[in-house]
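The other protein chains are all here in position, but one chain of the complex has been omitted.
Moving on, here comes chain A:
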Amino acid sequence: MARTSPWVRLTLRTVVIVYLVLLVGWPVSLVVRATFTDGLTALRDALTDPTVVFSLKLTVSVALQATLLNTVFGVGISLLLVRTDFRGKRLLSALIDLPLSVSPVVVGLAIVLAYGPRGDWFGPWLTGAGVDVLFAPLGIVLATAFVSLPLVVREVVPVLEEIGTDEVQAARSLGANSLQTFWRITLPSIRWALVYGVVLTLARSLGEFGAVKIVSGNLEGRTQTATLLVEQRYHDFDHATAYAVAFLLAAVSVACITLVTYLRPAHGNAR
């Protein structure tokens, strides 16, 4: 970079900043402004509306469940991918990336087909057993978990690959069983990557819209999550509520990103 002229650098910097402001900064700041045009009224009104409160609670609960699922399975899958060898490993690895490349709408439709009462296999059986997936929180959790599945795995796998198995083998030769080795050696080694992956998963889960819209049925006060509520209120010309809830969602995301940025330098050299 030593030979880049100051003019080139300045131009590049300006272009990047203008791009980010036009695309992200300005629109988001407008949401904030729209929320607070009447001071705290919009926010207060929204938070006293039972439907809004319900949707926020549902969103948080769904996001926590999906994140919990993906944390447990994400760590398990990562260990499987890095530390074992089996046929079809590359296929599994590719499948895990699928949610990143497939549209959430497709995910929603797939879940309807698989778990719906008129579905092919699992669905009718589940309905028979009295478990509702479609138009129920369970379906929303599944759709959300599907969409955010790769985030933990993609954070943890590179760290597991980097640390290798020397420490694990040392622990085994010192008498530790698999569980003890996991809790005392592996988990502490991947903890920052895991925290990072979990925060990303949580942020992604809170904001999911497309897949949830299809599986939930968008039933107000029953299966309507915060993102669905924002859309509906916006179309119903209740802009104040739409902006207030959108602001809350954005605020949580910004908090997550701040947390991640704060963790990121530690991520590289904490071990």
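FYI, a contact is a pair of C-beta atoms (placed from the backbone, for glycine too) under 8 Å apart; a residue touches a chain by one contact, two chains touch by 3 or more; residues count from 1.
The criterion applied here is as follows: contacts and distances are computed from a predicted model.
Enquirer: According to its UniProt record, what is the protein name of the omitted chain, chosen from "DEAD/DEAH box helicase", "Sulfate ABC transporter ATP-binding protein", "Succinate dehydrogenase / fumarate reductase flavoprotein subunit" or "Ubiquinone biosynthesis protein UbiU"?
Expert: "Sulfate ABC transporter ATP-binding protein"
Enquirer: In the full complex, which of A:103, A:169 or A:258 touches the chain missing from this view?
Expert: Checking the options A:103, A:169 or A:258, the one contacting the hidden chain is A:169.
Enquirer: One chain is left out of this view; which of A:59, A:78, A:144 or A:189 touches it in the full complex?
Expert: Considering the complete complex, A:189 is the one touching the chain left out.
Enquirer: Can you name the residues of chain A that touch the chain not displayed here?
Expert: Considering the whole complex, chain A reaches the absent chain at 166-167, 169-177, 180, 184-185, 188-189, 271.
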